[in-house]
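Below: one structure in structure tokens.
Omission of a single protein chain aside, the complex is shown with its protein chains in their original locations.
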Amino acid sequence: MKITVKLFARASQLTGASEIDVEVDAGASVADFREALEAQHPELKPIAGSLFVAIDSEYSSDEQVIPEFAQIACFPPVSGG
Amino acid sequence: MKITVKLFARASQLTGASEIDVEVDAGASVADFREALEAQHPELKPIAGSLFVAIDSEYSSDEQVIPEFAQIACFPPVSGG
Amino acid sequence: MPLSPEDRFVELTDQPIDADRLTQFVTTPLSGAVILFLGTVRELTHGKRTISLDYDAYPEMALKKMNELVDETAEKWPVQKVAIVHRTGKLELAEASVAIALSCPHRGDVFDAGRFLIDELKIRVPIWKKENWSDGTTEWVHPGADAPSTNPRTEAE
Partner (left out) sequence: MPLSPEDRFVELTDQPIDADRLTQFVTTPLSGAVILFLGTVRELTHGKRTISLDYDAYPEMALKKMNELVDETAEKWPVQKVAIVHRTGKLELAEASVAIALSCPHRGDVFDAGRFLIDELKIRVPIWKKENWSDGTTEWVHPGADAPSTNPRTEAE
């Protein structure tokens, strides 16, 4: 299935886009998604290890399964305040 | 010598005055002054033990000698803020 | 005690923050102490000179996390009212990027609760700043971006 992923800050800067598509198998975990993301968008490699994956505005864990209609976002460590 | 003493808060309330006079011997210490104060203004007795004696806007110690032309003030524990 | 909607004000804005309005919002006769914290744009960082900052936010998640922080703060301290506002977009020197205001019956709690809110905001809330340096370069700030990501701890865990 195709996942539309919101990107922020340096992740958005490296890809030149605020949203990208990532193709994963149905039932893919967050870990699977991370692999697919890096393979399909190698420009994210410099920060891939530090990216957070948020599912419906919540921090995710690697074992979680990506739901079909969720809002997915990827971003590097935060620096607000 | 006669010392004019500024009073504040409950000390002023008990005496009904914002300034009182206290007679002490020349060379009197703060401890001597406290004794004279209590003897000459017995209405201060309820709070006499907790009164601070300030000399020229500085907290004093009992051994200090009262200077001749200093500004003397007496007040109970502070509660600003 | 859970904080009702009328006792909290949580906002992202691309306009200058009116800090005084937040101070007034949290002031009530139930409280004896009010604190306002402002994060402001500092000119010098490790000897480098900042011209301006750009703040980017993931709005839905940022607001959700800011409200969670308010909830957790109200569980830990007897907070009467709270306001958290974070700025987005371009900020000039000395402008406030974040404002946190809150009130409690006693002063110790406003300091502890205020410190908790700003410390946790900087860990959990998805907002990022880009430094526009005086040498013409720009740089997204991502603390620890060289290390693998570890989710911010939350009370639920």
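Chains: A, B and C, in written order; residue numbering restarts at 1 for each.
Please note the rule applied: a residue touches a chain if its C-beta (ideal position, glycine included) is under 8 Å from a C-beta of that chain, and two chains touch if they have at least 3 such contacts.
Everything numeric here is computed off the predicted structure, so don't read it as measured data.
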With touch defined as in the header, list the contact partners of the absent chain among those displayed.
B, C
What chain C residues would touch the chain not displayed?
19-20, 23, 27-44, 93-94, 96, 103, 105, 107, 110-111, 114-115, 118
Which parts of chain B are in contact with the chain that was left out?
6, 8-10, 12-13, 47, 49-52, 54, 57-61, 71, 73, 75-81
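Here is the rule we go by: only the chains that are shown with their structure count from here on.
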How many angstrom lie between the CA centroids of chain B and chain C, rounded to a whole number?
49
Inter-centroid spacing, chain B versus chain A (mean Cα positions, whole Å)
73
Chain centre separation in whole Å, for chain C relative to chain A (CA means)
25
Quick one: which residues in chain C touch 2 or more of the other chains?
none
